[in-house]
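One protein chain is absent from this view; the other protein chains keep their places.
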Amino acid sequence: MAQPPVLLETQALTRSFGGLTAVDNLDFVVRKDEIVSLIGPNGAGKSTVFNLISGIYPPTAGRILFKGVNIAGLKPDRVERQGIARTFQTLRLFANMTVLENVLVGFHSRLKSNVIEDLIRPPWVARAERDAVEEARQLLRMLGQRLYTQQEFRAADLAYADRRLLELARAMASQPDLLMLDEPTAGMNPSEAADFMELIRRVHDRGFTILLIEHNLSVVMGVSQRITVLDYGLKISEGTPDEVRRDERVIEAYLGRKAATA
Amino acid sequence: MTNESLRHTLEEKQPLLEFRGVDTYYGSLHILKSVDYRVGEGEIVALLGANGAGKTTTMKTILGIVRPRSGQVLFEGKRIDGEQTGRIVEAGIAPVPEGRRVFPRLTVLDNLKMGAWTRKDGQVKQDMDRVYDLFPRLAERKNQQAGTLSGGEQQMLAIGRALMARPRLMIMDEPSMGLSPILTERVFDTVVEINKQGTTIFMVEQNAYMALQVAVRGYVLQTGEVVLADTAPNLLASDMVRKAYLGET
Amino acid sequence: MTLDVLISGVVLGSLYAIVALGYTMVYGIIELINFAHGDVFTLGAFISIPVIQAIISQNGSTPTLGQSIFAIGAAMVVAALCCAVVGVVIERVAYRRLRNAPRLAPLITAIGVSLIMENAMAQWQGGLPVFYPTALQPSSYTILGTTLTNTQILVILGALAMMLGLDMFVNRTTIGKAMRAVAQDREAASMMGINVNFIISLTFFVGSALAGAGAVLYGIDLGSLGYDSGFTLGLFAFTAAVLGGIGNIRGAMIGGLIIGILQEYVSGLGNGVGTEWYDTAIFSVLVLILVFRPSGILGTNTAEKV
Partner (left out) sequence: MTRLVFLVLALVIAVVWVARAVQVGVNRRLAGRLAAVWRTTGSAGGLLHKLAGSLRAVREVLGEDPWLSRLLLLLVLDVAVAYPVFDSSDVRVGTADQAEVFVLLALGLNIVVGFAGLLDLGYAAFFAIGAYTAALLASTHFSVGKHGSIVSNLLLSVGNGGIHFNFFALIPLAALVAAFFGILFGAPTLRLRGDYLAIVTLGFGEIVPKVVSNLGASNSLFLGRGNTLPVPNITNGVNNIVGIDKPPDVHIGPIHWTFQTNDPRPWYFLGVIIIVISIVMITRLRGSRLGRCWVAIREDEIAAAHAGVNITGARLTAFALGAAFSGFGGLLYATQLGTVSYDLFTFSVSVTILVMVILGGIGSVPGVIIGGIIVSYLNQSWLTTLSAWLNTQGGSFDHAWGPIGALGAWLHTVPLATAKPMIFGIILVLMMLLRPQGLIPERRRAREFRPETEQEAQEELEELYTLRTGEI
């Protein structure tokens, strides 16, 4: 069986802060239509990997190939326009914008208008805006009736779990080739987390490739097709959930021997 | 231990730290919802919970950085909510903050001195020696900038810095965060050692397994509410903790 | 560049450095460009005028060296204390309440405070430049084949003493270290029981005191000043702070010297043409630095942790 094409590939990706190497010579691959998870203890470098890919800071060394093009060192907006969207571990919503406006910002790179058009708003721009609003509403509806009915609410006034959903909606709005989710269930209780994972599966079924950082192991094991385990910036294991779960080094570094045998 | 005997042991000991129905808010956001904790003298107590459950807010409330809107925080039976942080530290509570938060461009020695900021007695030197005894590594690097230390060394420094306040109660926020398993184990060993020397410890941890290994009792916090309070072994055995915090299915 | 230009550049640069210290300390601790700082400086100069006049009669008689030293010392102390108090009050009234507000807010109040101070001084001293009283009988010495006036020596020594003192204070004393701790991590510092408000007030106190004392040296060196002298001077001093690496005390000193020398060099160019272009030149330095090395000469550029 031919494997699906490689979408994202890091080659010897390295980043150090001062004397500390947060990500060390990391190679990993995400193929089209996969759900891949990055796991590891806090501070293992998972978030740094996300920040490197999404362009918050450039790598110290190494390459990040996306659809065969090296995107290492590009600024976040350029990365986004290449087709990568992400969410954040600590939610980053536009608190004083409405739910709908938040999603519309996600449409930014798909809407085209120049300054003059923004100043005089010719009919074709108005039409494109209307279409975007319509599509944004559909997106919200797909993610749940509650978000849809609250579309005129201020983002800051949403319940916590809904804010997580909204951030997901904003990321999906640009129809990215790769969706990166940074601990999407952080701060949720186990049942909320389970619901959210169900949703992620549905999002995946709609044709999104997903790269996930997750802490909640039951969630990760259930949803991922492949898992990369990081510790101290180094990749210590890689494989299917079952392979990873049995890997001695993962038990040692992450699951904990005692926990694994308990 | 049954629940009844647990209650018994709790009532026997005069709690060193106590939360009585504490509610805190950020603006209109309700963070801690009528929370009760009791930390007995000499105990290690663990506080478990997911991100955003209110663990860090608990720490900040103890230190007076966040003020409860209702409820009381008592230390040795006296109310400390509403006090200045400086007074609270002086009273004998020292924090090991989340993410270590050492002062990166101060030397190790100066970081330790900052920990002793509220001390007015002349015995700072002895405590410094004690910290160096506990962490010989810090003694070797005392003139180095803290930002150049490794993660594990920074955690030692953060603990050492807290010890410099000569606290009765040390509150630790995620001491294992970002550390490799071996280092985590070493940190927990140190925690036990410090506790043996007479410091009470209240600890927030994500690594539930490790925390409950060293703690006598624990609380589970979920979206601002205490949903479980029990002895460590009972918590380790509880379905909920096993599912949510130990990653078992 | 002749040695003369270099020396007068160093003299001017020392003055810039002193003012730059105030900007850099405040920026280091609360990340605010304290626009009013230059005006605090001017205030210091005005306050010191009657002090000097009281000690040295200005009717043409020559002051003795002892009189001069006493007058200058007293003027510096009075100006430093007054400015320090004004600086602390400004922080307390105009900036503290806005510490958690959007960044625009304290920046705007800072401009407001600057306007208020400038206009108050204009009402007090008038719109024309004011002559600074003679505190020192001019004399000059020839050292290594070049001429140095006693004023120049005074400015360089005075500035050097202040900068060394500040460096010692910040790096050697416990309270200076607490100041650095607050700058590095305000919340962690408060967890140690350090009173952050007090430390911030102290920062304003020290920075403004330096400006006040420096203003006396400025007055003696330049001989006159106007109500708005501090405005341009503040702009140049801020450039010096950015050039050296904002937040960095030693950087402010180096930056100040470079800007001072640059100004004197450009001013001396092209038969008087340079005097019309030196501010453009200094300002170009600010822009170039911001474009090519925003962290300055000694600063470290650390990426935001997300």
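Note that the chains are named A, B and C in the order they appear, and that numbering of residues resets to 1 at the start of each chain.
Here is the rule we go by: contacts are C-beta pairs under 8 Å (C-beta built on N, C-alpha and C of every residue); 3 or more make two chains touch, one makes a residue touch a chain.
Everything numeric in this text was worked out from a predicted model, so none of it was measured.
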item	value
Residue among A:Ser54, A:Ser224 or A:Ser237 that touches the chain left out of view	A:Ser54
Listed residues A:Lys32, A:Arg63, A:His108 or A:Arg137, member touching the removed chain	A:His108
Sole contact to the chain not displayed, among C:Leu6, C:Leu81 or C:Leu115	C:Leu115
Missing-partner contacts on chain C, residue numbers	24-25, 27-29, 31-33, 94, 97-98, 100-109, 111-120, 122-123, 170, 179-180, 183-185, 203, 231-232, 235, 238-239, 242, 245-249, 269-271, 273-274, 276-277, 279-280, 283, 286-287, 290-291, 294-295, 299-304, 306
Absent-chain interface as seen on chain A, which is shown	54-56, 75-77, 79-81, 85-86, 88, 90, 92-97, 101, 104-106, 108-109, 111, 113, 115, 117-121, 125, 129, 154, 156, 170, 174
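To be clear about the criterion, only the chains that are shown with their structure count from here on.
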item	value
Distance from chain C to chain B - Cα centre to Cα centre, in angstrom	44
Centre distance in Å when chain A and chain B are each reduced to the mean of their C-alpha atoms	32
Intercentroid distance (Cα basis), chain C paired with chain A, Å	49
Contact set on chain C toward chain B in their complex	174, 177-178, 180-181, 184-185, 187-195
List of chain B residues in touch with chain C within their complex	63, 65, 84-90, 95, 97, 101-106, 110, 113-115, 117-118, 161, 165
Contacting residues of chain A [partner chain B, same complex]	18-20, 41-44, 89, 160, 183, 186-190, 215-218, 221, 231-232, 252-256, 258-259, 262
